[in-house]
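Scroll down for the structure; my scribbles are underneath it.
All protein chains but one are shown at their positions in the complex.
The block that comes next holds subunit A.
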Amino acid sequence: MTEEDTGSGRYVIEGRVYPPEDQDLTNWQVETRIHVNGGEYIGFVKEDGSFTIHNIPTGSYVVEVVNPDYMYEPVRVEINSKGKYRARRVNYIQTSQVIQVPYPLRMKALSKFRYFQIREQWRLTDFLFNPMVIMMILPLLLIMVLPKMMNDPETKEDLKQITNLAKMSEMPEMSEVITNLFSGGSTAKPSTSKSKQIKKRQ
């Protein structure tokens, strides 16, 4: 049937269209057409997806499946004067490059056409990873978690040690130094006595 010559040097192009399997399609056969050379010859799809395009003279043809929703890859079919068929990938740039594909043609849907932009939807992750939200939540975490850590006895010990260390170092505070400088020695004494008092308490 493939090499059928219908007289006067006319041939047929045969193949089968495979609809996308995941979708439950009704009546996709009516929506799908086969264009040879951009509609010079038109074929229609039968119930099972097979198609035949009759009365094609020898030559080189681009066979494409036209469906409004699904994209199919076009195939170039060459019929030589002896009636031999060769099907290959369409390459408009390197026209001499030949990557053969099986004949009779097997046209499989590549993907669904994405005609529309996807509207941005509100998603929780988008909200959470927003820098403003992170800036708000991190301090909140600190406020909530740190007191919890205080309850832990070991950390309490640790904290104490840290505070002790800070006090042991006896670093003169900047403000005190400045006030001392400006107010003279009179105020210096009470402040030192105060520090002594603290020492006594310990």
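Definition applied: a contact is a pair of C-beta atoms (placed from the backbone, for glycine too) under 8 Å apart; a residue touches a chain by one contact, two chains touch by 3 or more; residues count from 1.
The rule is short, and it goes like this: contacts and distances are computed from a predicted model.
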item: Per UniProt record, name of the chain withheld from view ["Putative lipoate-protein ligase A", "6719_t:CDS:1", "ER membrane protein complex subunit 1" or "TP53-regulated inhibitor of apoptosis 1"]; value: "ER membrane protein complex subunit 1"
item: Contacting the left-out chain in the complete assembly, out of A:68, A:139 or A:153; value: A:68
item: Identified contact with the non-displayed chain, of A:81, A:100, A:117 or A:175; value: A:117
item: Chain not shown, touching residues in subunit A; value: 6-8, 10, 12, 27, 29-30, 33, 35, 37-42, 44-47, 52, 54-55, 60, 64, 66, 68-69, 71, 90, 92-93, 95, 113-119
